[in-house]
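Presented below is the structure to which this report refers.
A single protein chain has been omitted; all remaining protein chains appear in their positions.
After this line comes chain A, so read on.
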Amino acid sequence: MYAVFVIFLPFIMAALLPPVHRLIGDRLIGWYVMAVPLILFAALVRLIPRIADGEIVSASYAWIPDAGIDLAVRIDGLGMIFALLITGVGTLVALYSIYYLSPRESLGHFYVYLLLFMGAMLGVVFSDNLMLLYTFWELTSISSFLLIAFWYHRKGSRYGAQKAMLITVMGGVSMLAGFLMLYFMTGTFSISEIIGMRESLSGAPLLIPAMVLILLGAFTKSVQFPFHIWLPDAMEAPTPVSAYLHSATMVKAGIYLVALFTPLFGGLESWFWSLSIAGIVTLLWGAFNAMKQNDLKALLAYSTISQLGLIMSLLGFGSVALSESAAGDPTAYAAAGFAAFFYLLNHSTFKGLLFMVVGIVDHEIGTRDIRRLGGLMSFMPVTFTFAVIGSFSMAGLPPFNGFLSKEMFFGAAVDVASGQPFAGGAEVLFPVVGWLASVFTFVYCTIIVYRTFLGPSQPEKIDRVPHEAPKGMLVAPGILAALVIVIFFFPNVVGKYVIGPAMSVMFPELSRQADLVPKIEAWHGFNLPLLMTFGVIALGLLLFITFRHWKKVYRVAPFRWTMDSIYRSMLGAGEAGSTILTDLYMTGRSRDYFAFIYLFFLVTVGGMLFLTGAFDPDFTRGPVGIFEISFVIIMAFAAIAMLFVRSRITATLLNGVLGYSVAIFFVFFRAPDLALTQTVIETVTTVLFLLCFHFLPEWKPEDSPLRTKVVNGIIAVGAGTLVTAFGLTVQGYDVYESISGYFEDSYKLAGGSNIVNAILGDFRAFDTMLEVVVLFIAGIGVYTLIALKPKKGGDDVEGK
């Protein structure tokens, strides 16, 4: 119950938000929203000791039991890390946005979307059912879409939102396919049951396809190369959103998914290579592109891409620990998994901090373009301090938490390179590429600090007098900055209570044999990782100073080709293609639509009738009276004549002939009520037609080309023939017993001796009532069409 409450509190609060908003107004609504993650954070922190002891809080309710879909919630160590980020950073972001967003914005929408996202994200990390997880997963995409498009009057926002949506939903759908494959293999949607079956699943033919599809979901969400292109465009969102969704939480859902499925796929060599290579390439490409950005938020977006690649590669390195065939000590490899979680936490602190700093600069100065900024240190000393703390942490310098995790990354990469778990040889490249990316990281961190806060001030390029942000806006980044430093000094508390439980979820067996929580030390002697850090600083400084001279490299061909242009051309082709396709059948002519309907009818019904051999006409004829046969002939002539008459009056009278003949047939067929009704209705209909003719022009002969007439004729004859064939076939069959006998008890059951009337007024009285409703609606339609004409003049279309 408790676990379900955690997920649904944000949704409930979101539903209550509009009335509360009206009640307490714009100034207080932010505080109402902030209470949600704060309460949840406190609730989760209270759970930490229990989770650290290996306890799992879970609850399960049947949702769609026939399909095996349950509302199964499970709080374990792995979900806990992410949930702490979602609620912790969520609280700070809500606090920050209270000061960031102007009351003129539509705050109600913003906060509803934010709470929606919060609930969906908690749902992702706490679901124990694949379908539930998928539902929440797509809900995060939708809320991200809404938040990116928050300023929807901007073209860039709409473009970015659409791009993010298309790419992540594409990944989500392929992930769904992967989930279904898992279901076919195991017969259950329960994640913990599937993980429990991992031994019996090894070698299953669908295992690798399922892995690839699930990884597609993870890679699109966690912006791995080449799917990273949506994140820079997502920066159109308000900065609190960028800090929250697009750096601290949502983009880490892919990391969560990979960690969740590591026990299942972790032993596979292909899993190791996919994660490591995707991660390392993303790491390098993101860092390389971050350096050239002029927009601070775009720079941070590329840096987020880069660091998500780093975490992904660490999970790849760590997965080796589960492989039985890999060379080397599994416990040592598992340390990479630990480093991944540690980096994940640290990244959320320093990146969240930097986003808030950029938000402050944007808010107070009015721009975040580094070409117009510079020398802000003396105007904004507090913000400057935060920027230094965040950037140095990101660059991997002590005494900040980023230093510790960067060292661990180097250590893990070196371990994999020297251990050669799968003797591939390519592992040697991992530390080299990782190191190079770290150099780039150092360069762009320096750019953030130097180009914004140091260097020459350019007051002529900015519109406002620079000044420090209001105090309230500094609280949230202040807390994050403090965390960056505190975690550096007390990393082992985090390691033991937060990361340890996640490690035992990711490496269930291994964690029972060995302690997977290494002791994190800031000073670990002059080993290779430390020397690598020295190298990063030296080369980084050199590259930063000479940046102007080697900037040309971005204009070299392979770096200029962007995935973005491929995306754009694909989107363009897709839109053009669907326009052509739609124009092909949406012609705007009623004739074409009718033709489609009847052709479809001919192909499907006719096809089924003849292909399945059901066509079996029954030509037996009963006795035919002279009256019947003469009315059949009259009707056939009247109908065919309708096609050829030149006057609409004649056509209408012929229709009357048909109608009255039908009434006669009703008499033959022992249906007095029908005959009466038909006679009355036919009279009224004919009068209506004639009345309308008073207002309508005499009809002209059909001016369609002969070809169209021939096609129409073929379709018409086809439809008539098919109905005849169908009718002849059906009357030969007697598959089901008639239910009509039941109604013959009408006097006893309904008190009516006219069976037809009893059916209409009693047995099927609801049908009759709805029929009256149809009449009523048609009546309203007629009345509105006639009575509510637009006034002459104005903007009506009359006379044009």
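Here, a residue touches a chain if its C-beta (ideal position, glycine included) is under 8 Å from a C-beta of that chain, and two chains touch if they have at least 3 such contacts; residues count from 1.
Throughout what follows, contacts and distances are computed from a predicted model.
When the unshown chain is looked up in UniProt, the name that turns up among "(2Fe-2S)-binding protein", "Multicomponent Na+:H+ antiporter subunit C", "3-isopropylmalate dehydratase" or "Integration host factor subunit beta" is "Multicomponent Na+:H+ antiporter subunit C". Only one residue in the set A:Gln458, A:Asn527 or A:Asn754 touches the chain that does not appear here, and it is A:Asn754. The hidden chain makes contact, of the residues A:Ala522, A:Val603 or A:Ile640, with A:Ile640.
In the full complex, the hidden chain is touched by chain A at residues 588-591, 594-595, 598, 619-624, 628-629, 632, 635-636, 639-640, 642-643, 648, 651-652, 655, 658-659, 662, 665-666, 668-674, 677-678, 681, 684-685, 688-689, 692-693, 695-697, 699-700, 702-704, 712-713, 715-717, 719-721, 723-724, 727-728, 730-731, 738-740, 743-744, 746-747, 753-756, 759-760, 764, 767-768, 771, 774-775, 778-779, 781-782, 785-786, 789, 796-798.
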